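Here the complex is missing one protein chain, while the rest keep their positions.
Every chain is named by a letter (A and B) in the order it is written, and numbering of its residues begins at 1.
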Amino acid sequence: MTLSQEALKRRAKRRTAETRFRSYGIIALGIAGAMLLTLFFTVFTTGISAFWRHEALIEFQLTEKRMKIDPTASYSDADYEKLARSAPYNLIVKDAMYALFPDVKKRKHKKHLGKMISYGAEIALRNAVLKGKAHVGDNFKLWVPVSDDLDTFLKGYIDASLPEKKRRVKDNEIEWVHKLQDNKLIRSSFDWGFFTRADSREPEMAGMGGAIKGSFYLLLVTFLLSVPIGVMAAIYLEEFARQNKFTDFIEININNLAAVPSIIFGLLGLAMFLNFLGFPRSAPLVGGMVLSLMTLPTVIIASRNAIAAVPPTLREAAIGLGASPMQTVLHHVLPVALPGILTGTILGLARALGETAPLIMIGMVAFIASVPDSIVDPSSALPVQIFLWVDSPERAFVAKSNAAIMVMLGFLLVMNGTAAYLRHRAEER
Amino acid sequence: MTSVKFSVNQLTVYYAIKMGMQNVSMDINDRQITALIGASGCGKSTFLRCLNRMNDLIHVAKVSRCTWDEANKAFVPTADATGAVLMDGDDIYAPTVDAVELRQKVGMVFQKPNPFPKSIYDNVAYGPRIHGLAGTQDELDQIVEESLTKAGLWTEVNDRLKQPGTSLSGGQQQRLCIARAIAAGPEVVLMDEPCSALDPIATGIIEELMGELKKDYTIVIVTHSMSQARRVSDRTSFFHLGELVEMNDTEQLFDNPENDQTKGFISGRFG
Partner (left out) sequence: MFVLAGIIVALAVASYFLAFRRAGHWGETQGLKHLPRFHGNFVVTWVLLASLIGWAVATASFIWVRKKPESLDPALIDMLLADQPFYSLALSLIFASFAFLTVWFSTKAGTAVRRWLETTQRRVMLVAAMVAVLTTVGIIASLVFEAYRFFELIPIQDFLFCTQWSPQTAIRSDQVAAAGSFCVAPLLVGTLLISFIALLVAVPLGLYSAIYLSEYASPRIRTWTKPLLEILAGIPTVVYGVFAALIVAPYLRDSGAYFGVSVSSESALAAGLVMGVMIIPFVSSLSDDAIQAVPLSLREGSLGLGSTKSETIKRVVIPAALPGIVGGVLLAASRAIGETMIVVMAAGLTANMTVNPLEAVTTFTVQIVVLLVGDQEFDSAKTLAAFALGIFLFIVTLVLNYFALKIVREFKEQYE
C-alpha cells in the first residue's frame, strides 16, 4: 500500500500528537512527584539537625558562698530542697565560664561569654543538686547545652565570613568555642529531651513533648467520642432505619459535614464549647470534641460501607436461630465489619492529627511551657507547634519546626500504614 | 395419630405492590415432613419464611390475610395477618407475639450453607447461648454434642471443634447448619432447598438425616427435586404462580394428582 506524501505527513503528525498527549500525563505526574520530593527533601534537610544539639563540658563550682547553703548545718529535707531550688545557678554558670577564660576582663566580653551557655545549664545543675548527684562545695563537671546561636553556628548555618555585625555569633565567641573544641569540651549529642520537653522561648530548650502529648490527648478524646457515636450511627442507619425522608436528611447532613471547611468547626467550638458551655480554653478536651465532630462523617461513612459489605446470609443465619436484630448486629455483623470500621477510623484520626485551623480557633495556639497532665490542661498540639515555630525569627526554631514535621509525618505514616495493612488483610479474606 | 402443627389460613404476601404469594391455606402436621414444590418464583420460599416470620425483616414485604372481595371478584389483602398462621392453635401474628421468640421454636436451614465465621463449637453453641438453654459449660458441651450427633456430624468433627466452621466441606457445612438449628431447641425446622448446593452423596446423607429428625421435629422442606420430595416427605404441596394448587399425601399427589397443573409439573411438563 502506498500513501501519498500528504497522508504520510498527516500520519507522522498524528503520531507526534499522540506521543505529546501521552507525555503530558507523565509530566503532570512528574511535577506532582517532584513537588512531593522537594517538600520531603527540604523538610528533611532543614529539620534533621534539630535532633542533635551541642553541649559543652563545664566544671561548676558549687561554693558554699554562692549556694548560700551551709554544708555543716543540718536542714530538714524540705528546707534543704527549698534552698537548693532557689540557689542562684545563673551566677554559678557565669562563674564557671569566667573561670574557663580567666583572661576575659572587659564587661562587654564577659557578657558575651555568659550567653554562650543555655539556661538549660542552670536547670541541669539544679536537678543534679536536687537529686543529690552534686553537693555543696563540690567541683562538678557536667555536659550542658550551649546557646541556640552558638548551636546554629556549630551546625554550620552561620557564615563566619560575614561581617561581625551581621551575625548573631561574635568573633570572640567563635574564638572561645574553637578553644573549647580544641580541648574536646564540645560535643554534639542526640537530643532525646526534644521529644519530652515542653515548648520554651529559648530554641535550644524547646521540645515537642508538650505538643506530642497534647496531640495524643486530642486523638484520645477524638477516638473515644467519634468511634462509639459513629459506629452507633452507622448501625442505626444501615440496619434499623427505614429509607425515608428523615434518614435521607441525616444522610445529607453527614455528607455535607464531610465537606465543611475545618475552620468552621473551629468557629463552632469557639462559640458553642468555649463561650456557651464554658469549657476550658486551649484544652485537648475541647480540641478533641471539635475534631471528633469533624471525624464523625469519615467514621460513619466507613462503618456504613463495612457493615453493608457483610453478606446478608450471615444475618439470615442468626435471625433464623432466633437472634434478635440487635443481637445479630452485635454478635455477627459488627465483628465481621470491624476491620473496615477500624481502617476508616484510623484514616479519620490521621486526618485529625494534622488538623490545625480548628485548634487555633479554640485557643490552642497559646504559648504553653509545660507538658499537659490531663485533657483539661492547656496544651499545644503537633501541627500547631509546627505553625508557631515556623513563625519564629530564630533559625533554630525553623529547624525544630521541620523536625516536628518529620515526627508528625512519621506518625501519619504509621497510622496510614496500619490502615493499609488492615484493608489488605480484609481483602485477602 | 397425627396432630396439626401449623394451620395456615388465607395467607397472602405482597412485596410492595407485587404479589409474592396469595390465599394459601393448609395444615402442616406435627412430626412429619412436608415438602413444597413448584416452579421458580412461585412463592415457596415466601411461604416458608412466613412460618417463622422472617418476612418481617424485609421492609417491603407485607404479610396479611386475604378476604374475598365480591365486587372485584378477587382476593384482596386485609390490613394485617391476624389469624393467618396458627401454630399449635396460637396465632403467631398476634401483636403480643415476639417474633424473636417464635424463631427460636421455628428454626431455619438455608439453601446455601452459611456457618458463622467462628469455630464449629461456637456455631452450634450460639443458639443455646443466646436463649440461655445451658446453665453450665458441661450442659452446653452436652447440647453441642447431642446436636452434632443428631446431625450425623459428631464423629467427623469431634476432634476439631475449635476449627472454623467454614473449613468444612459443603455437605458438612450444611449438616453443621442443621446441627446449629436443632441446638437452639426448636420444634419445627424449615429447610429452603437444603440440598441444592450439594452433591448426590451429601444429599443422600441429609435425606437420611431428615428421616431421623422427623421423630422429634416437624419439618417443612422446599425442594426442586421431585424425587427428593417423593423420597423424604409425608405430604407434598404444589405451588403455582403464588397460589397453592394442590396438597396431599406425597404418594397420592405423585401417583394420582387431582389437578392437571400438578400432573403437568410432576411429569416434567408445564401447562
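The definition used in the following text is that a residue touches a chain if its C-beta (ideal position, glycine included) is under 8 Å from a C-beta of that chain, and two chains touch if they have at least 3 such contacts.
These numbers were taken from a predicted model, which means no experiment stands behind them.
In the complete complex, the hidden chain is touched by one of A:122, A:149 or A:355, namely A:355.
By the touch criterion stated above, the residues of subunit B touching the omitted chain are 98, 100-101, 131-133.
With the whole complex as reference, residues 14-15, 17-18, 21-22, 24-29, 31-33, 35-36, 38-39, 42-43, 46, 228-230, 232-233, 235-237, 240-241, 249-250, 253-257, 259-265, 267-268, 270-272, 275-278, 293, 296-297, 300, 324-326, 350-351, 353-357, 360-361, 365, 383-384, 386-387, 390-391, 398, 401-402, 405, 408-409, 412, 416 of subunit A touch the missing chain.
Everything below uses one rule, namely that only the chains that are shown with their structure count from here on.
As a whole-number value, the distance joining the C-alpha centres of subunit A and subunit B reads 61 Å. Contact residues of subunit B toward subunit A in the complex are 52, 54, 57, 59, 100-105, 107-110, 112, 114-117, 126-127, 130-131, 177, 180-181, 184.
Residues of subunit A that touch subunit B in their complex: 242-243, 313-314, 316-325, 327, 331-332, 336.
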